[in-house]
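Supplied in structure tokens, the structure appears directly below.
Apart from one protein chain that is not included, each protein chain of the complex appears where it belongs.
Presenting chain A:
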Amino acid sequence: MGKRPVQLDELISQEYRHGFYTTLDADAVPRGLSEDVIRTISAKKQEPAFMLEWRLKAFRHWLTMTEPHWATVHHPPIDYQEIVYYSAPRGKADGPKSLAEVDPELLRTYEKLGVPLQERELLAGVAVDAVFDSVSVATTFKEKLGELGIIFCSFSEAVHNHPDLVQEYLGSVVPYTDNFFATLNSAVFSDGSFCYIPPGVRCPMELSTYFRINARNTGQFERTLIIADRGAYVSYLEGCTAPMRDENQLHAAVVELIAREGAQIKYSTVQNWYPGDKDGKGGIYNFVTKRGDCREANSKISWTQVETGSAITWKYPSVILRGDNSVGEFHSVALTNHWQQADTGTKMIHLGRNTKSTILSKGISAGHGSNAYRGLVKVAKSADGARNYTQCDSLLLGDRCAAHTFPYIEVKNPTARVEHEASTSRIGEDQLFYCQSRGISAEDAVSLIVSGFCKEVFRQLPMEFAVEAQKLLGVSLEGSIG
């Protein structure tokens, strides 16, 4: 197509023209959750009847559920009637008027990460005149993707334009009854992304830039649905290394992936929501349900995540290995500093024959951070020849942090092979001194050693993302030594 590389400053100088936000009214619905609120949300989004029905079923089911407390995380009770479940995009009147009103600490972080100036305003939630939009990129991308029959749009758009696909696949991996937070999401989700790759098509680009720009305002209850049809391939990137300011404390997203015969989905995340301050005040509760379904034979789903943000992370990207010879992968780096808590891991459910899964988890704890790996490897009776390899490594910085490993293994087939390796190590004073005696500062030495520890996971990330992720770890670990 010979298009120029996309420049962020170019993008943000675009006038806001159209997009799914414009269909929304500016008024927010009242606080709290009721059938009326859900009807209002659905009506505002002009959804077809099947969506409203689905939301209501979820809501009624949610009323019968209780908040789970099995994870090794602690937080004050959440008042679900205090949350505003639907609000239109923020106007100019809200938020800081300029960067001068923004927390200097946040600005310092942007500086270190090399976030472009104009983008900083947006990330910090400064109300700017030129609304940062992705229209031009989206148009360019959409043309190219459209030629291949790829559908890539917001969830709301998909509900309107591709209701058949949404109806067929929505909730087919994470049913609305799945768990407390996923059920809540099913009832009230505001928006998210939808992606469909038709049979035999290899998506020619990482689906990233569009999303990363578009991610703004998708809100606290986000829903993503990705379908790779027979023999299709897609690599999807979610998140952003720059910390985003958000007034919503509770985030409960759902991601569903479906890989049909011979299809491959690679899903990468960098999560850097506000972690709270040094004393553990504030910060996002990130309670996410992510699951992929290798629905047919020879399919493959891999999750790669770098989790450095949020006060609490509760997240287990999983793969159901239903098709014969299907492959599931989970590569994770989770870092907790100050008072952050993470309980994260995966579930690999082997149902098909000769299914394979690999789990590689790297947990880093610093400060008073608490980091738990929780993983389930389940081999059903039907899964002849299933194989799993799990490696769980923890790295500790200082003596006030914690690392836990909870591997659950259930094997019902005698031909299965399941391997588990775990290690816990501490950044040694001798390693630090060795680097320092070569002229490298203690802080740089820590990030050098940590990125070495995470290397196998970073290798799974797309190049540009990997570089950013490495930088991010360094910044996230600041103040963790000394």
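Definition applied: a residue touches a chain if its C-beta (ideal position, glycine included) is under 8 Å from a C-beta of that chain, and two chains touch if they have at least 3 such contacts; residues count from 1.
The working rule: contacts and distances are computed from a predicted model.
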Item to complete: Pick from "Acyclic terpene utilization AtuA family protein", "Aspartyl/glutamyl-tRNA(Asn/Gln) amidotransferase subunit B", "Heme exporter protein B" or "Iron-regulated ABC transporter ATPase subunit SufC" the UniProt protein name of the chain that isn't shown here.
Response: "Iron-regulated ABC transporter ATPase subunit SufC"
Practice prompt. Determine which one of A:Phe50, A:Tyr408 or A:Tyr434 touches the chain that has been left out.
Written response: A:Tyr434
Response to the item:
In the full complex, chain A touches the hidden chain through residues 428-431, 433-442, 444, 448-449, 451-456
